[in-house]
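The complex is shown incomplete by one protein chain, all other protein chains being positioned as in the whole.
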Amino acid sequence: MVRLLAHPFDPWAEIESHAQRNPQWAGKFGAAAVFVGSLRDFNQGHAVSEMSLEHYPGMTEKHLDKVSREAAERWEILEPLVIHRYGQLKPADPIVVVAVWSAHRDAAFCACRYIIDELKTRAPFWKHEETEAGHRWVTPE
Amino acid sequence: MVRLLAHPFDPWAEIESHAQRNPQWAGKFGAAAVFVGSLRDFNQGHAVSEMSLEHYPGMTEKHLDKVSREAAERWEILEPLVIHRYGQLKPADPIVVVAVWSAHRDAAFCACRYIIDELKTRAPFWKHEETEAGHRWVTPE
Amino acid sequence: MNTIDVHFFADIRERFGKGQEFIDAEGIHCVKDVWRRVAGSCGGLPPVARVLVAVNQEYAAMDAPVRAGDEVAFFPPVTGG
Partner (left out) sequence: MNTIDVHFFADIRERFGKGQEFIDAEGIHCVKDVWRRVAGSCGGLPPVARVLVAVNQEYAAMDAPVRAGDEVAFFPPVTGG
C-alpha cells in the first residue's frame, strides 16, 4: 500500500494500523523490517528550520507501486507499506516509512532496504530547505 | 537500552516511548531502522499453538548490552533499543524488537541487522514449542 | 489533441517560472525536440546532462520518441526519502 500525505503523521501508529487492517496476517509473519526517515535540523553544513517537499503527482504513486511490486517478486514478503510526506515539514517530522512483513528476517530486511534505496534514488521528490543561510534546493549526496 | 519482558508488549508503542524518553534526539536523527520478530503459528513443518522461551538471566542482559555497545562502536548511531520476551508466548506475540536511530540510513540498517544477527546466533535463549505433534525444543535452522 | 503536455519541477520549474506548458506537437519527434522548444523561451537553464526526463510518467532518455497527447516532464536529480 502506497500513501502520500500532506500532513504530519505518526509512523509507528500507521504501521500498527496497517497490520491491524490485515488480521489474516497474524501468526503468518515472523519478521517485520521497518525504515523511518525524518527531517534533521542540520543538513550539508547548515541548520534547517523548515523544508518543503515537492513531488510529481501521478508519477510518484506509479513509481512507488512499481518498486513495491518488484520487491514482492524478488522476496517472499507480504504487501509492503510505503508512506511519504509532501508539502511543508518541520525538523523532526517523519518523511517516509517503509515497512515489510515476511516469514523470515532476511527477506524482510532485503526488501525494506531495496524499497527505500529505490525510493531515494528514483522517486520524483525534491526537497527545498529553509536554512540559516537562506533557502536552497537539496542536491543528492 | 536492553529490556527483558515476561509479558506481551506492543513493539510500536515501545519504540515510540523510547524516542519520547530521549527528547534531545528530536531533529538529530534522520533514520530509524527497526526489526520486530514475532511468533509464527507454523514452524519447521508443524502448526504451533504455544511457545515458551527460556533464557539465562544475567548472561542474556550482558550479551545484549555488549552487542549494542559493539554496534555503537562500529556505526554512528544513537543508543539502540533491544527488547526480548521470555516465558509463555502465543502465536502472533512479538518476541523481539531491535530499533536503531542514526543520522544516516546505512548506519541504522547495518547496526540493526548486526544486533539481530548477533542476538539470534549468540544470545542465550531457547525456544520450546507446543505443536500438533507434541512439544519439542527448537533447533537452529 | 495535437499538443504535448510539458511539466517542470523543482529548480527547473523555478527557472521556467511555471510548472506546466502545452506545446504544439507539430515538428516534435523526441524529447530533445520538446526541450529545445521550451528552452528557447528561457535563459539560464541547467546543462541538459543534469536534467532528468519522464515521458508519460516513466523515466526516459533525451532521444526517446514523443508524440501528440504525451506528457513530458523535466526535473533535476530527485531527493526524496
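Letters A, B and C mark the chains in the order given here, with residues in each chain numbered from 1 onward.
The rule is short, and it goes like this: a contact is a pair of C-beta atoms (placed from the backbone, for glycine too) under 8 Å apart; a residue touches a chain by one contact, two chains touch by 3 or more.
All of these numbers come straight from a predicted model, not from anything done at the bench.
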Worksheet entry | Visible contact partners (per top-of-document touch definition) of the missing chain | B
Response to the item:
Residue positions on subunit B contacting the omitted chain are 37, 53-56, 58-59, 62, 84, 95-96, 116, 119-128, 137-140
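As a convention for this text, only the chains that are shown with their structure count from here on.
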Practice prompt. Determine the set of chains touching subunit B that also touch subunit C.
Written response: A
Worksheet item: For subunit B and subunit C, what's the span in angstrom between their mean Cα positions?
Response: 48
Discussion item. Please tell me the distance, in whole Å, between the geometric centres of subunit A and subunit C computed from their C-alpha atoms.
Written reply: 27
Worksheet entry | Geometric centre distance via CA averages, subunit B-subunit A, whole Å | 22
Response to the item:
Multi-chain touching residues of subunit A, meaning two or more other chains, are 37, 116
Worksheet item: Residues of subunit C that touch two or more other chains: which are they?
Response: 81
